[in-house]
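With one protein chain held back, the other chains of the complex are shown just where they sit.
Chain lettering (A, B and C) follows the sequence in which the chains are written, and residue indices restart at 1 in each chain.
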Amino acid sequence: MKKLINDPFDMVEEMVDGFISANDDIVKRVGRRSIARLESPIPNKVAIVVGGGSGHLPAFAGYVGSGMADAAAFGNVFASPPAKPIIEAALACDSGAGVVFIYGNYAGDCLNFDRAQDTCREMGHDVESVVMNDDVASAPSSDALRRRGIGGMLWVYQIAGAKAETLASLGEVVEIAHRANENTRTIGVGLSSCIVPANGKATFALADDEIEVGLGIHGEPGMKRQKVAPVDEIIEEMFAQLMADLDYRNQRVALSINGLGGTPAEELFVVYRKVKALCDAHGITIAHKAVGEFVTALEMAGASISITRLDLEMEILLNAPVNTCMFKKLQRESSSA
Amino acid sequence: MKKLINDPFDMVEEMVDGFISANDDIVKRVGRRSIARLESPIPNKVAIVVGGGSGHLPAFAGYVGSGMADAAAFGNVFASPPAKPIIEAALACDSGAGVVFIYGNYAGDCLNFDRAQDTCREMGHDVESVVMNDDVASAPSSDALRRRGIGGMLWVYQIAGAKAETLASLGEVVEIAHRANENTRTIGVGLSSCIVPANGKATFALADDEIEVGLGIHGEPGMKRQKVAPVDEIIEEMFAQLMADLDYRNQRVALSINGLGGTPAEELFVVYRKVKALCDAHGITIAHKAVGEFVTALEMAGASISITRLDLEMEILLNAPVNTCMFKKLQRESSSA
Amino acid sequence: MNINGLTVAEILNQVAIDIEDQKDYLCFLDGEVGDGDHGVSMTIGMRAVRRSLADLPTSYLPSDVFDSAAEAYAVEVGATIGPLYEAAFAAAGDAARDKKTLDHTSDWLNIYQAMFTAIQELGGAELGDKTILDSFHPAIESMRVSVAASSDLADALTLAGQVAMQSARDTKDMVPLKGRASRLGERAVGHQDAGATSIAIILQSIAREVAKLQLQINYHFTL
Partner (left out) sequence: MNINGLTVAEILNQVAIDIEDQKDYLCFLDGEVGDGDHGVSMTIGMRAVRRSLADLPTSYLPSDVFDSAAEAYAVEVGATIGPLYEAAFAAAGDAARDKKTLDHTSDWLNIYQAMFTAIQELGGAELGDKTILDSFHPAIESMRVSVAASSDLADALTLAGQVAMQSARDTKDMVPLKGRASRLGERAVGHQDAGATSIAIILQSIAREVAKLQLQINYHFTL
């Protein structure tokens, strides 16, 4: 293992220090492993708290800032944060308007966020939770509540974040976060493993000519291993999985192509080109789009496709500006096109 | 080699198609391998044209948009674009106020941009060139004109781009681009090779415990190979190289930590933390900062540090908003701090 | 035997060393069907436990040791394993509450049973779901038999450790229903569960420490 780190067991600590220092125009530290927007708590605004294991930047801390999350808790690499930093994050940003936890559906995250929620409620805070489960590869649609949360968070956070900026009520923010999640599907493909620093070895092995469709963002095995193929073929198969799960035909959507860490941006645009062609062929209008790294798995090579079916409210909310640590978007002028 | 591509010889073509489609709210195609801002030509504005080999995204096309470049030409992977797309880019954005080519100091880029400049001038366009040479590892300071251009472009483009947005004259934009370049130094470290798609094999080999300090963004060998060490030690050595080249003590600077492609963002923040500590120790004030991927080398693991010594004009220009395809920055409010 | 607070702390210290020794193996097991971090999470937890032991007052009860282990897991670990072990150590503390020593087989049966119940209640897994429970449960059953048979503590713990490790190996044949590996269903068959293995390491480590103590005492007597 070669990484730009010191003692691997100090990595998260040092990363958090560097992250906060590099983003001190947007966030402040509110605990050893928790941050909040400089302006928190913002009067009358419902606060959004996110978090999860480290190793996924920009997820989760990278999305703290205006238009997305108010606070975040950092876990160890690929490990949910304990309840404590989640509670610190929540307390730092609750203005009294209430807090929504939005996190991915993993056993550890569920356990820890639930306990944080209980504690916060005992302390008199209004806290609701929205658990994202967009990964179609992680369970059949008949068992969708067991699905993991992955790349779709980019759209769920933005939609919920924009709604919260309008000073909507806690119930309204929770409702639209649920709605965004329910209309979002993601599927990923992995080309290589990642290395958990304190482990020091590749989490799994793929042969030189193998890829894994449906691989999770921690290297959890996916739906199937197959031989590497031209990307157009791989994308066709992945797209078909998404379409089989949710009917996007003739809908307006938000589409993101997410790099898992080790895949060059050039390849992500090759992927976008094919997905765009498939959308065109199915009468799908891409109202919002993003190509880049949004939820990574350390240095894993691979990509995921997330599509959110939009209604008018979600589509308009996505025009709002975003200024977070690692994702920025200028106000979209109402286009004449 | 496993990559998300079809025929490797079609990769650049397909990437360009996807790139333009994914960024059609910011850029338009003005040639098979050239793009320009939608609004180009912008009356009275000096236009900035950038370009270089593919495989370095966000460089170069990713920086087209307001506040940075007006147009870009795409080359093949790691190969300068020919003169033709550079000329197309220049013609598409010249409002009559003139054009500045800003590119890195590589033999191929110099040859092709020079020829494009000659042709454009023959056609009656006012074209000047600024050649970036920030890589301290690529030649001794006594021979600085032979140095390559690498990660420092993030600051040079922004400073020149912001100046051009003020409708400054061609001479003024050229002058400040030169000034930004002269005050910028970069040094990189490589941990692994990259794979040129149509080659299909790693460009070079590093042993499992070896790193290369001063490695170029194409895998060109650097200053020296050494054993991997705790990142704090590596950074100290790199920082010392920068300080030996330009005296940053007690200066205000713009600092960027750039990932070469295969290094997780978490590690870049660990690097930032150490560089920040070294800056503090030398009385250096970080007025502007950026941590992320700005100039990559496909999937190469590694990072580079770029520091620009700022004067008041450059520092203020860096407050301007940027809205390019792959780099966005909201207007910095004049801080009270 | 005199398994007082200090001795329990020494035992946990050794448990921590043994877990860290097996870090890479536990990561390997977790990597086959999960995210490859179980050895790391357990090491982070056990290092925190060791640090917390150093902060104990000059004199303390066995339950104090378990309480501070629970706190260490609560603050440092996160993941699935953090809350589960926090709850388990907290339950161990409760089971040992006010006791000066834990010299009897029944003391440890009670502690193990309390830990097991805490994990089961918080995690909600069933036996056969390919989790910690699947090696812990048979170990506790063997402890119960040992208590009925009035076995000596070191023998009882040693047997429990062996049963736990054998049961951890047997998880290979299980189809997981809980946790990250659950969605793999049949694909997980053939892989040994990481959490079931780490608890088995812990039980074996405890047994070995207690057996060493016993040996020292026997040695005294025969002198």
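We adopt the following convention: a contact is a pair of C-beta atoms (placed from the backbone, for glycine too) under 8 Å apart; a residue touches a chain by one contact, two chains touch by 3 or more.
Source: prediction; values computed, not measured.
Asker: Identify the visible chains that the left-out chain touches across the whole complex.
Answerer: Counting the whole assembly, the omitted chain is in touch with B.
Asker: Thinking of the whole complex, not just what is shown, which of B:Pro41, B:Gly65, B:Pro81 or B:Gly188 touches the missing chain?
Answerer: B:Pro81
Asker: Among B:Leu38, B:Leu167 or B:Ala198, exactly one should touch the missing chain; which is it?
Answerer: Residue touching the chain left out of view: B:Ala198.
Asker: Looking at B:Gly149, B:Gly188, B:Gly219 or B:Gly262, which makes contact with the chain not pictured?
Answerer: From the options B:Gly149, B:Gly188, B:Gly219 or B:Gly262, the contact with the absent chain belongs to B:Gly219.
Asker: Could you pull out which residues of chain B are in touch with the chain that's been left out?
Answerer: 9, 53, 75-84, 106-108, 111-112, 115, 138-139, 146, 196, 198-201, 203-204, 216, 218-221
Just so it is clear, only the chains that are shown with their structure count from here on.
Asker: Sort the other chains by how far their Cα centres are from that of chain C and give me the top one.
Answerer: For chain C, the chain whose C-alpha mean is farthest off is B.
Asker: What is the distance, in whole Å, between the centres of chain B and chain C, each centre taken as the mean of its C-alpha atoms?
Answerer: Computed from C-alpha means, the inter-chain centre distance equals 54 Å.
Asker: Compute the distance, rounded to whole Å, between the mean C-alpha positions of chain A and chain B.
Answerer: 28
Asker: Go ahead and note the Å separation of the Cα centroids belonging to chain A and chain C.
Answerer: Their C-alpha centroids are separated by 34 Å.
Asker: Please list all residues of chain A that touch 2 or more other chains.
Answerer: 77
Asker: Which positions in chain C are in touch with at least two other chains?
Answerer: none
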